[in-house]
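Starting off with a structure, shown below.
Every protein chain but one is kept in place in this view of the complex.
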Amino acid sequence: MAEEREKLVQVRHLVQTFNPGKKSEVRAIQDVSFDIYRGETLGLVGESGSGKTTTGRAIIRLYKPTSGEILFDGNDIAGLHNGSKQMKEFRREMQMIFQDPYASLNPRMKVKDIIAEGIDIHHLAKDDADRDAQVANLLQLVGLNPDHATRYPHEFSGGQRQRIGIARALAVQPQFIIADEPISALDVSIQAQVVNLLKNIQEQRNLTYLFIAHDLSMVKYISDRIAVMHYGRIVELSTADEVYNHPLHPYTQSLLSAIPIPDPEKQKNA
Amino acid sequence: MADYKITADSFKPAHIAKEQQEKLGTDNMTFMQDALRRLRHNKMAMISLWIIIAFIVISVLSIWISPSNPNTQHLKWNNLPPKIANWSIPGFRGYGVSAGEKVNVYAQNNVPKNVWFVLGTDSLGRDIFSRILVGTRVSLFIAFMATLFDLTIGVVYGLISGWKGGMVDTVLQRIIEIISSIPNLVVAILMLLVFKPGLTSIIIAIGFTGWVTMARLVRAQTLQIKDQEYVLAARTLGESSVKIAMKHLIPNLSSTIIIQTMFTIPTAIFFEAFLSYIGIGIPSPTASLGTLLSDGQKNFRFLPYQMVYPAIVISVLMISFNLLADGLRDAFDPRTTR
Partner (left out) sequence: MRERIYYDASAENDGAERSMVEITPGHFVFASEDEIQGYKDQAAKYAEAEQK
């Protein structure tokens, strides 16, 4: 629930164009603006190609925005240079959880090194013992066994790998996490586990989430507010209930009409 | 046949202890251990590996231990066929063909009883076996240097080109295109303008062009890897480019790099042999596999052993490296599970 109205992230007229000026120019984001309040979960939905993943990656500065402002905690991060001190500090505050559990972990690294990479970069551990302790804590937090620290990613299932990715993001103690389709590649029964884990962690650590997905029903479960994207623009933005029950923009209505109902009897007759 | 009625009561939830739920079934193996285990099952690759190791060990030992001085000429004992002591192994009894008849050449030339040459002597009476040892040593040394260039220049060039992308990549690639469009032979000849023919000029010629394939392969792989989510994750964590290259790129490039070096080696060996064969490589009197082939070829009609044995050595060396490289590629990149 959004009880505090302090704005943690403010996106103003964000534009992201790839290969500008060339024949292969792609306008992934065409002037997008929205705010994310501290403590809330903003869901960002859209189909493939809508620009939602690009938006997430632009906010976390994996791309340099073509134009526009991204204010984090009041500071504009859109113009930060890679490798600058401010960029490094900012990297601790905002983290990302990725979509593909089979590509988001380096297959040649042990789980503990994967999780502790952020700890090492930002010097968050006093010594090796401290580092191991932090990793063990994080593994337990995400529901894994601390013994797993010395294993390699290929020994884990998709759901377990996603949890390792969550532990990695939490290791630097960020305020804001962008979850880029974190459950799209998982089996349905595991999806619920991971989403509930994210909800619990959010409460425990007072985190703010941007939850990017294409599955509207799952997004409704976890989000306070939802923004609907289409062709690089936001077409509708409101509370989760409003978007789900009272959709106004025809695109939102078409998305909702496509959601399958799990009960076969109801699905046939609805 | 009884009809079973399956009702909701037929099922009870299974109770698995929480620890059991997260238990992992496989052994704890790194990628390398797993790959080496696969390599061991490949007989051809293992045979090749042992042959190569044997060559390396013998070559290194030959620096100190050698049947005779490879450059000493025994003009009275020239063109002697292979003979191993007084044993009766066919082909190694010191017999040759003279005027259409099988003749004990050693006796014919009044060679003392205790003097014999395992692989015979050449036209200047030099022990061919010792010369082959020296030649192999030279070839392996050149192979080692070529690998060094591959690993240093090639890998770094490819990494920078692939990682940076954009203008940097375009410029670096144009440079490679220019370098690779000059035939190796021309480069080698140009080197002769600056350096005297010998090991240095050959190594520099290889250093100039030999790393290009590695750079291209590393660049292609880097372009693929850098868009992988685990590399993106490293960037979001704030990892520097250099650390990303060391922790994430190179370990995942290692298969490509190792396999490519195994292919570079036979190319380098052959390049040296070829240059020496046409006379612009290692100058006489130093032995090299190429000069041995060249000298041996002159007497091939009547004294085939002078060319056959060096040819066998160079062929076995090259085939072994190629087979090992194939085996490594299968081990690192299993397409089908057995």
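Residue numbering begins at 1 within each chain, and the chains themselves are lettered A and B in the order written.
One rule holds for everything that comes next: a residue touches a chain if its C-beta (ideal position, glycine included) is under 8 Å from a C-beta of that chain, and two chains touch if they have at least 3 such contacts.
As the structure is a prediction and not an experimental result, all values here were calculated from the model.
**Q** Among the chains in view, which touch the chain not shown?
**A** Hidden chain contacts in the full assembly come out as A.
**Q** If the hidden chain were put back, which of A:K7, A:R27, A:K199 or A:R233 would touch it?
**A** In the complete complex, the chain left out is touched by residue A:R233.
**Q** Quick one: which of A:N196, A:S217 or A:Q253 touches the chain that's been left out?
**A** A:Q253
**Q** Using the document's contact rule, name the residues of subunit A that touch the chain not shown here.
**A** 33, 230-231, 233-239, 242, 245-246, 248-251, 253-254, 257-258, 261, 267-270
Convention: only the chains that are shown with their structure count from here on.
**Q** Quick one: subunit A and subunit B, Cα centre-to-centre, how many Å?
**A** 48
**Q** Give the list of subunit B residues in touch with subunit A in this complex.
**A** 19, 22-24, 26, 28-31, 228-230, 232-240, 243, 247-248, 251-252
**Q** Over in the complex, which subunit A residues touch subunit B? Could you list them?
**A** 57, 60, 62, 83, 87-88, 91-92, 94-96, 98-100, 103-109, 114, 117-118, 121-122, 143-145, 148, 150-152, 155-156, 160, 165, 168, 172
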